[in-house]
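For reference, the structure I am asking about is given below.
One protein chain omitted, others in place.
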Amino acid sequence: MRNRLALPLVALLVLAACTANNTTTGGSSAAAFDPSSVSGTVVFSGWQASKDEGVALQAALDGFKAKYPKITVNYQPIATDYATAMAAKFSAHQPPDLFYVDSSVAPDWISQGLLYPLDDWASSRNFDTSQFFPGYLDAFKGQDGKIYGFPKDGNALGMAYNKDMLTAAGITAPPTTWDELVADAPKLTSGSQKAFCLSSTLDRELAFIYQNGGALLSADKKSAAIDSAASKQAITWYLDLFKNGWGDTPKNLGDDWCGTSLGKKKVAIIFEGGWLDPFMKSTYPGVNYAWAPLPKGKQAGNLGFTVSYSIGKDSANKDAAWVLLTYLTGPEGMKLWTQGGVANPSRKDVPAPAGKEVLVAGAADAHPWSFIPGFSKINDAFNNAMTAALEAKSDDPTKIVNDTKTAIDQALNS
Amino acid sequence: MAGGTATAASPRRSLGQDRRQEALAGYGLIAIPMILFLVFQIGSIFFAIYISLWKWGPLGPTGLNPFRGLRNYETILGDPIFWKAVTNTLYYTVIWVPLTMALGLFLAVIVNQKIRGQTFFRAAFYFPAIASSAAITTLFIFIMGPDGLFNGLRQAAGLNPLFQLLGFGPTYNWLGESRTAMNSIIILNAWTTSGTFMLFYLASLQSISHEVYEAAAIDGASAWQTFWKVTFPLLRPGHYFVATVAVIGGLQLFDQAIFAGGQGGEPNNSLTTIVLFLFRSAISDFNFGYAAAVGIILLVVIMAATLIQRRLFGQAPSW
Partner (left out) sequence: MTAPAPVTRPATPVAVGPATGGKTSAASEPVGDTGARGRRILAYAVLIAYALIMFVPFAWTVVTSFKTVPDSVRLTFIPDPISFQGWDEALNGLSPGLIQLFFNSAIVAGVVTLTNVIFGSMAGYAFARLRFPGREFLFILVLATLMIPDQLRLVPVYQILVLLGLVNSNPTNYLGVVIVLAISATSIFLIRQYFLTIPRDLEEAAKIDGAGFFTTFWRVMLPLATPALAAVAILQFQGTWNGFFWPLVILQTPGHWTLPLGLFQFIGFHKTDWPPLMAVVVMATLPIVILYVFFQRYFVEGIAASGVKG
């Protein structure tokens, strides 16, 4: 009895094993996916913002090679003008297998059908996405609700302050709320020194809008929310920081960005992200500064700037790319990438590099810096109107809100 | 044409055969370049015209109703940022072209005098044109920055009160303020291109015969009068050539604008040119169809400008 069943049973088992090994692109098989069995080449592309980044990435790639020796990574960074080179590759249906996608353009790339959705594989291949900070992961969700990339690292905003200046003004601890910030401001403004260097752009102001309960878009991203009372209030509050003479744009201070203003000791407080540290270390090492969380408004709020690794719809080696992707954005690979301090982790289960705890904690309240297709025009509209308002020394948010709303409506309807 | 009639010394070939051989030789010699142009340049225009009628992304027509007809053009002509780009580009062209032409002519006239070190000066004036636009713009950004050489020099020279009067503080960011960004680019490009135009004008100057000047001197003309009434008009073909090349180039300003102002044409779109606007639509929004429509509009503008110049300057012998 047993012998007669054995053969068909064995055949079935062999058949099941064969199907499990047959990992064709796009196919999700019922059997377990074994990444160590995948072999091939991954064409891997992105950009490099500094030499240290290259070193850290190489460390992560070396770790990958040790764990998955069957997969060869062909790293082809793009020198400059990343989007231009990628546009050409997409249009030829020959994108790299794994590549960077900046969160602000992710909606455009997703809506154009350039990226490959990862949800099915995440569930069938047991990749845990729950540990990603939502403020980073959600940036890569399409309008269909699917995920099109995993964040490789993340940056939220923090408040960098000059410790000596605060002490000199008699402030013992950095401000933690809007009111404290406003109270401290006049004490830090004296002579040619200003309390703040403030960027007149949406990518800073929006954090404060969120903190006041406002937003750029509605939660379903189908309509504008910039014209809400809460949003307007936040804009007025921000503009008042300029109007009262406590803060100024880097341009007006004579610098290219606020980091330089802090470095040259022209201001006491700036709002920037982790990218400030390597800059200060190399260019202005003598400044005694520290990080503190953003001061809270009615609620905590922050912005999450991030870049994903994504697979292209037309990529040739999707399985190998998946293995590399899950390694680099998994706890092991991300640790190798971030431990040197070039970037901050986007996962909760990867410890923050030394000195970056404040910045990493900010990710918990971060809203993704990623909205709808055509966002670049919305961004431009807001920034231009803000510059105009500042040049007129006004705190009236009306034109800013109207221009931005018009741009949002146009983008939603195009 | 000279020598067109059959000469008595070549009785072997008939005129018709001659002409045919000449035509064949002509076609043969231009074949490869023309093929390359047709495929890579003219072909691109047809492609651009085609996709300008669609909502076209990197993977082809995209969206629910990709066919747009002329609606891309309508949207462009209704976009205030496009018109800002047009204004910026026209402003740049209208100021930079005559400025650089005048500089080039001025240098050519001076270098054409019998002076020592003529070769050296000729080399010196052409020097800035050699470096790549990236290198030069980087250098320029450094010099015109708030803490740069220019601000430092004017401080050292004690000129700051004068600048303050005009509204420019001691650490004014020339490339970073919307008021002066475009003017700074104009100065940068006038500096680099004046040498090239100088060379073009030198050729024309050298072809003016000595007798003309002698005649003017005999008539008692001063140097100034000689220049304006004799030299300048005789340079008409030179003006035409330089002006045409300059306008074609000026209307396509891109490199320095994007280096100094980034994709956003900072600050406040003051450095947004038509080509930068095209680039932005293509690369930031991946809206190729829209970008192609901008390109076609620009092409029409450039052609119109070239034809107008041809009409205004009359007969252009070298075209």
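Letters A and B name the chains as they come in the text, with residue numbers starting at 1 for each one.
We take it that a residue touches a chain if its C-beta (ideal position, glycine included) is under 8 Å from a C-beta of that chain, and two chains touch if they have at least 3 such contacts.
Every value quoted in this text rests on a predicted model; they were computed, and no experiment measured them.
Going by the contact rule already stated, which one of B:Phe82, B:Tyr240 or B:Tyr290 would touch the omitted chain in the full complex?
Looking across B:Phe82, B:Tyr240 or B:Tyr290, the contact with the absent chain belongs to B:Tyr240.
Where the complex has a chain not shown, which of B:Ala124, B:Leu159 or B:Ile308 is the residue touching it?
The single option touching the absent chain is B:Ala124.
Among B:Tyr172, B:Phe200 or B:Tyr290, which one is in touch with the chain left out?
B:Phe200
For chain A, which residues reach the chain that was dropped from this view?
Touch set of chain A with respect to the missing chain: 47-51, 54, 74, 76-81, 84-85, 87-88, 91-92, 94, 256, 260, 282-283.
Kindly note down the residues of chain B that lie in touch with the hidden chain.
Counting over the whole complex, chain B touches the hidden chain at residues 1-3, 7, 9-10, 19, 21-30, 32-34, 36-37, 39-45, 47-48, 58, 107, 110-115, 118-128, 130-135, 138-140, 142-143, 147, 149, 152-153, 156, 191, 195, 199-210, 213-214, 216-218, 222-223, 226, 234-238, 240-241, 248, 252, 254, 275, 278-279, 282, 288, 291-292, 295, 298-299, 302-303, 306, 317-319.
The working rule: only the chains that are shown with their structure count from here on.
Which residues, counting only chain B, touch chain A once they are in their complex?
Its residues touching chain A are 57-59, 62, 81, 145-147, 171-173, 176-178, 264, 267-269, 279-280, 282-286, 288.
Quick one: which bits of chain A touch chain B in the complex? Just the residue numbers, please.
Touch residues, chain A against chain B: 81, 83-84, 87, 90-91, 93, 105, 108-109, 111-114, 251, 254-256, 313-314, 373-374, 376-377, 380, 383-384, 387-388.
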